[in-house]
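Every protein chain of the complex appears in place save one, which is left out.
Showing chain A:
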């Protein structure tokens, strides 16, 4: 009997100490791929094509991290998550990083045990209505039924906006952005509200004869800085994700793209030398190979390329760069330098 008790206690004690597991980079290297939480299906950000190949901006951030950590952008396992599932999946260690159009807020940063690794897309919440309703402004929406995705900042901003303007609404809440589009399509609600980028993406999903039958209202009612997240307590991994994103933005600023990065190896520009890992801090502090940033640009591309092919003019969404342009081109995209 006593031996049984000792054994049990031993096992339990062991389980407590083993809670301090190996670092995320070590586990990623050991299993050979990065587990990345993404949206269940949002064109332009993360959606699987007919062959099951994931595309989108958020997906490319995952690929960039894999390129930096493992030297191969293909070594990513995508886990589709709804807004409600995403944080628990990251907290519990089911995924190594969450790259899923998630708004950076105080609560999420401070109480969920998570860290935002930067902003991959500056967004704002907007409204979409069918043209036939003849609504020109969000201020005319009192009494409308509004389709929203549950567990999002969108849900909270909407409530604030309507309360502030003394308007009433019926919240019709769906689990996925696809559900929101379906509800709007079926006429369950008059208005669909979400981050503007999502509205453009979802408009492609609607069964309207012309996409222009649904219009986006001019009001933008919130700031939605979207970016990737990691768990707190692993600064090395946090740095890797943070700098993978910075590398994409810096690459655009330095004029490095997929096509020309190899030609730039001979460049005399010290900033490019440092970026390519030929000089300067290299990958040492993050325990990455020296060419980690080169791998990102070579395999995934710079921020501008990623933006353009997924949501910009090279994609069906045709979203303007706007504030997502580089800081020196009229936008607010700004990454810390490689020094």
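Assume contacts are C-beta pairs under 8 Å (C-beta built on N, C-alpha and C of every residue); 3 or more make two chains touch, one makes a residue touch a chain; residues count from 1.
In this section, contacts and distances are computed from a predicted model.
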- Item | Protein name as given in UniProt for the chain not displayed, "Amino acid ABC transporter permease", "2-hydroxyglutaryl-CoA dehydratase", "Hydrogenase expression/formation protein HypE" or "Anti-sigma regulatory factor" | "Amino acid ABC transporter permease"
- Out of A:23, A:55 or A:150, which touches the unshown chain? A:150
- Looking at A:77, A:188 or A:258, which residue reaches the missing chain? A:188
- Item | Hidden-chain contact residue, picked from the options A:174, A:200 or A:307 | A:174
- Note on the structure: chain A positions in touch with the non-displayed chain are 1, 4-5, 8-9, 12, 15-16, 19-20, 83-84, 87-88, 91, 107-108, 111-113, 133, 140-145, 150-152, 155-156, 158-160, 162-163, 169-175, 179, 186-188, 190, 231-233
